[in-house]
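Some notes on the structure that comes next.
The block that comes next holds chain A.
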Amino acid sequence: MTRDLVVQFLAQGAQMTLVLLIAPLAVGVVRRVKARLMRRQGPPLLQAYLDLAKLLRKESVIAEGASWLFRSAPYLIFALTWVAAALVPSFASGLMFNWAADVVALVAVLGAARALLALAGMDVGTSFGGIGSSREMMIATLAEPAMMLIVVTLAIAAGTTRLAGVADFFIAEPFAVRVSLALSLISLVIVALAENARIPVDNPATHLELTMVHEAMVLEYSGRHLALIEAASHLKLALYLSLLICLFAPFGMAPATAGLSGWAIGLAAWIAKLLAGAVLLGVWEVSIAKMRVFRLPDFVGIAFVFGFIAILLAFLTRGVFA
Partner candidate 1 sequence: MGGALPGPGSGPTPFSLIAFDAARSVYDAPVIAFFVAIASLTTLIVVHRLSERRTRRGPAWDCGFPDPSPATQYTASSFAQPLRRVYGAAAFAAQETVVMPPPGDMRPARFSVVVVDHLWRVFYAAPGRAVIGLSERLNVLQFLTIRRYLVLMFVTLVILLSIAAVTT
Partner candidate 2 sequence: MNQAYEIAHLLAGVMLVTSFALLYQERVAAVLNAFAAQSITLALAVAWAAWSDDRPDLFITALIALTLKGIVIPVALHRTVARLGIHREVEKVVGVGAALMVGLALTGLAQALVLKVATGMASHAREDLALALAIILLGFLMMIVRRNAVTQVVGFMSMENGLILAATGARGMPLVVEVSVAFSVLISLFVFAVFVFRIRERFDTVDLEALDRMRGDRR
Partner candidate 3 sequence: MIHAYQLVVLIPYAAALILVAVPGYRVGAAANVAASAATFAAGLWLVVGEGIVSDYAIVDEFNIVFIAINTLVGFTTALFSASYIGHEIETGRLSPSFVRFYHAMFQAMMGSMNLSLIANNIGVMWVGLELATLITVVMVGLYRTPQAIEAAWKYFILASVGISLAFFGTILIYLAGQPALGEGVPAMTWSLLQAASARMDPAILDLAFIFLLIGYGTKVGLAPLHAWLPDAHAEGPTPISAVLSGLLLNVALYALLRFKMLVAGQPAALDPGPVMVVMGLVSLIFAAFMLYQRRDIKRLFAYSSIEHMGLIVFAFGMGGPLANFAGLLHMAMHSLTKSGIFFAVGHIAQAKGTQRIAEIRGLSVTHPRLAVVFALAVLAICGMPPFGVFTSEFLILTTTFAREPWLALLPAFGLLIGFGALLMRLQDTMFGEPVGPAHHVSASSVPMVLHLLLVLAAGIFLPPVLVAWFQRAAELLG
């Protein structure tokens, strides 16, 4: 019993560390793919790590008038995102922490991080932070309901809101392609793009005042604080990729009862799928243009509509799932 617990604890710790370590690599892959498609040389794959290291070495400049909230927010945002990332099953579905919360709690933890970020954005009192925060919240009002609809669809399909349970369900029935799940997939992809401030919702590579959302909020940050925020956003990208993988491509994931060898296979499969997801994201971002901020509701609204239709269909065909 105790040994089991220790193994579980170590596996959980390993996953948390792994996600943390691999997240910047995924970002590096996205950037590299984009650059190569634009016929540029592009930064090295490990550039994101180097950026973080550099930021950590620099001194922090804090605006006059910033409060304690401004200084403590990066740590909390990072920690919340990290915990959220740990909640998503990556290479194995039976980890201890997967039990602690279901996908509803996951959305809530991410929401807490988002609220902190929006507050920190407004803390200094410049207009940019405010613009960023209000736009972020506007996007959230669209993305979060869509996310909840996806959760409900999955819950109807798999009979549980626990991510590990959903993953187990799809491992057991790998080719259960259904209309409602396809719709959920599209919906989740859109939500993931919106949540991670990717094109076409936001452009992570620009600081254009009129269009930026995420970058506007973190404009005042520098040094180690900025490093934490950046690391958090990397983590969030890895989290959503893992989520997509876990829900829609769980093959290779080690089930709850698997031993070490199962975990090794699961780990390899997960990393491969994560990187493949990053490549796909890079291709997507190159092939599409950034939208105007106020066109965003139309785009994210698609996720909501698809999520809604998916639920209706799931209800109609529940006999099949039961």
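Inclusion criterion for the candidates: all candidates are chains of the complex that A comes from, given by their letters.
As a working rule, contacts are C-beta pairs under 8 Å (C-beta built on N, C-alpha and C of every residue); 3 or more make two chains touch, one makes a residue touch a chain; residues count from 1.
Keep in mind the model is a prediction, meaning the values are calculated, not measured.
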Interface partner of chain A in the complex, by touch - 1, 2 or 3 = 1
Chain A contacts candidate 1 in the complex at 16, 56-65, 75-76, 78-80, 82-83, 86, 96-97, 99-102, 104-105, 109, 122, 124-130, 133-135, 137-138, 141-142, 155, 159-162, 165, 209, 219-220, 223-224, 227-228, 293-294, 296-297
